[in-house]
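Of the protein chains in this complex, one is absent; all others appear in place.
Up next is subunit A:
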Amino acid sequence: MASKTKTTLADSVKQLEKIENQFETLQILNEEGEVVNEAAMPDLSDEQLQELMKRMVYTRILDQRSISLNRQGRLGFYAPTAGQEASQLASQFALEKEDFILPGYRDVPQIIWHGLPLYQAFLFSRGHFHGNQIPEGVNVISPQIIIGAQYIQAAGVALGMKKRGAKSVAITYTGDGGSSQGDFYEGINFAGAYKAPAIFIVQNNRFAISTPVEKQTSAKTIAQKAVAAGIPGIQVDGMDALAVYAAVREARERAVNGEGPTLIETLTYRYGPHTMAGDDPTRYRTADLDNEWEKKDPLVRFRKFLETKGLWNEDMENEVIERAKEEIKDAIKKADEQPKQKVTDLISFMYEEMPNHLEEQYEIYKEKESK
């Protein structure tokens, strides 16, 4: 009896190992910018390749400027993005305008490229409600602060699209830490159960604030968590824009063809601190690890790839940098011009129709704020 149980379990252990080892990392461009997987190469025109590079360069500048604006007290809450450009921008680049993005707090670049005006992104950072007033026709919701909440909402957005017969997808993002939340499992499971057109991205940047991914789970990959939900999962090199693009594009096709959701784990790294509110990465990361990842830089390798093809040069790069700086300056100016938000504004957003007690409070705060 006892030995039989043992044999069965031993088989399961082997099976787990086998399953885990099947999750290989999809890579198209290696660190030198060489194509190592021609078969997986996505179908992108030269202009599209250039556009993707422009966006990555632009967003790197935006990150640098945002950090310095934060230090000057001109921006508020900010979660740095450098290192994650391929994961963030190539995944958004694979979408269509009608697709709906449910971002986490670090995923501001994706929603900017999906149509959120830059000055509103700055207002979000400053804690001004207008930052969250998404313009009509921009299919995003403002960044979620509660880790994981967006995952299950994405299942709902996707199911809604399916019911309406729309040929679009919901895409949502979380991190390696976020993949431990109940909402993560519920999201992928619900979407799987309804075959809803959703794409679930986990940007595995190896740390959740200070907690390394090894302490987050005993699963060898996050992609394999898809197995339990009965949906496909794939791990991609998150520093490789082409691999990220290819995986998301294919997931999108499956989704709009009624084949259900996909979980995509992108292996990436955040170069900066967790947020600008006092995090000190030297407490939990080594310089060696930082260096190891900076060698994988998504911009460096994509730039090399494009240069080899004669699609990129220094002038083009400088032009993007100048444009970024200019637009950031204008956006900050526009954010500064926004009327200061008032408590009365917030009171008026609480309900469609203001209840009596709030009407009373509205008058009190109107008086206070007029002084």
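Annotations for the structure displayed:
Throughout what follows, a residue touches a chain if its C-beta (ideal position, glycine included) is under 8 Å from a C-beta of that chain, and two chains touch if they have at least 3 such contacts; residues count from 1.
FYI, contacts and distances are computed from a predicted model.
For the omitted chain of this complex, the UniProt record lists the protein as "Pyruvate dehydrogenase E1 component beta subunit", which is one of "ABC transporter permease subunit", "Pyruvate dehydrogenase E1 component beta subunit", "SUF system FeS assembly protein, NifU family" or "NADH-quinone oxidoreductase subunit F". Checked against the full complex, the candidates A:Lys215, A:Lys295, A:Lys309 or A:Lys329 give a single residue touching the omitted chain, namely A:Lys215. Looking at A:Gln27, A:Ser180 or A:Thr221, the residue that reaches the missing chain in the full complex is A:Ser180.
Within the whole complex, the absent chain has one touching residue among A:Arg55, A:Arg126 or A:Arg249, and that is A:Arg126. The missing chain lies against subunit A, touching residues 76-77, 105, 126-129, 145-148, 177-178, 180-182, 208-211, 215-217, 277-279, 283-284, 340-343, 345-347, 349-350, 357-358, 361, 364-365, 368-369.
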